[in-house]
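Below are the structure tokens for one structure; questions will follow.
Right after this comes chain A.
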Amino acid sequence: MSALLEISGIGKSFGAVRVLSGISLAVSEGETLGLIGPNGAGKTTLFNVVTGFLRADAGQVRFAGAPVDRLPPAERAARGLVRTFQKAMVFPALSLRESLAMAARQRAGQGLRWLGARACHQESAARVERLLAESGLARHGGERMADLSYGEQRIADLLMALALEPRLLLLDEPTAGLSQAEAERLLGIVRRHDARTAIVLIAHDIDIVFNHCDRIAVMHLGQLLRTGTPQAVRQDAAVRAAYLGSLAD
Partner candidate 1 sequence: MDRLHRRKNLRTGNSAPPSAPHLAPGRRLVLGGIAATLAGLPPARPTLAQTTLAQPSLPQPALVQARPVRIGMITSLSGPFTALGESMRAGMQLLLAQSGHRLAGRPVEFLVEDDLARSEEGARKARKLIGQDRVDLLCGVISSGVALALRDVVTEARTPTFLLGSANDLARGAASPFIVRPTKTNWMLGTTAARWAHEKLSGARVLTVGSDYAAGREYIGDFAATYQQLGGRLGRQLWTPLGSADFGPLLTTIAAERPEAVYGFFAGSDAVRFLRQWKEYRLAGRVPLFGAGAFFDQEDVLPAVGDAALGALGTFHQSPTAPASAAFNQAYMATGKPLPGEFSTTGYVCGQVIRATLERADGDLADWAKACGALFSAPVETAFGTMPFDPRNGQAILDIHVNEVRRGEDGRMVNTVLHTYEKLRDPGPDA
Partner candidate 2 sequence: MRDIPLSRAAPLAAALLALALAPLLAGAFHLRFLAEILLLGTAVMSLDLLVGLGGLVTLGHAALFGTAAYAAAIAALHLGGNLFLVLGAGTGAALLMAALMGVAIMRSSHLFLLILTLLLGQVAWEVAFHWREVTGGADGLRGLPPLSLGPWRLDGPRALFLLSGGLALAAYLLARSFADAPIGRALVGAREQPLRMSALGYSIPRIRFRAMLAAGGIAGAAGSLYPFLNLYVGPQSVHWSLSATMIIMLVIGGVGSLWGAFLGSAIYLALQTYVSAYTDRWQLFVGLVFVLIVLLLPRGLAGGLTGGLAGSLAGVLSRRGRP
């Protein structure tokens, strides 16, 4: 079975600074891949390249068997390659329900409808209510996003991504700034929603990564250091030296 996402030979520089060099990586359907590495390793840049927010200098990205390098971010998202951002990016003036509806309508291909809006509203409503119920945020549905707590905003951010029914979800530090319990709750929502969704997870909390991921990729100074099962990675000498070592001491 071929991989869902195939990255080969990605390189990227900002001016004289080489941020990514020769990254090759594959993610298969339903898999959860953890992406770790110290600050400045190039994890978020890799996300930006994969989702089309940055254009790579070299290399290729294939998603579901087709090259997506020339597609704009919106087009990639529409194909199921969905991401979140390091900081919760919510629409402060819209309510939680409206925000989720925005994602749900886009998924249904009705995001730019003008006339016959009533029908769109109703169609997306069911999916939105299901998401709200799953996440336990139903009672906040009518509140403006700006009025939600930070943890709730992060969950709302995730729910928007889930409303798109992603095939691959790229989560960029979804648990940063959250308590352990909140983080577990958030990842639980992802898993419960749809087990077939592949996930790439960037997180600084090593425990979370090792507990939730099937495989782990370690980045350091723009290069992919090692890919493997949590066990293998934990025991890798190079990884220890570059990254885990400081934690293990």
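Everything that follows uses one rule, which is that a contact is a pair of C-beta atoms (placed from the backbone, for glycine too) under 8 Å apart; a residue touches a chain by one contact, two chains touch by 3 or more; residues count from 1.
These made the cut because all candidates are chains of the complex that A comes from, given by their letters.
As the structure is a computational prediction, the values presented were derived from the model and not from experiment.
> Every candidate listed belongs to the same complex as chain A; state which one touches it: 1 or 2.
Candidate touching the shown chain: 2.
> Mind pulling up the chain A residues that touch candidate 2 in the complex?
Per the stated touch rule, the residues are 51, 53, 72-75, 77-78, 82-85, 89-94, 98-99, 101-103, 105-107, 110-115, 117-118, 120, 160-161, 164.
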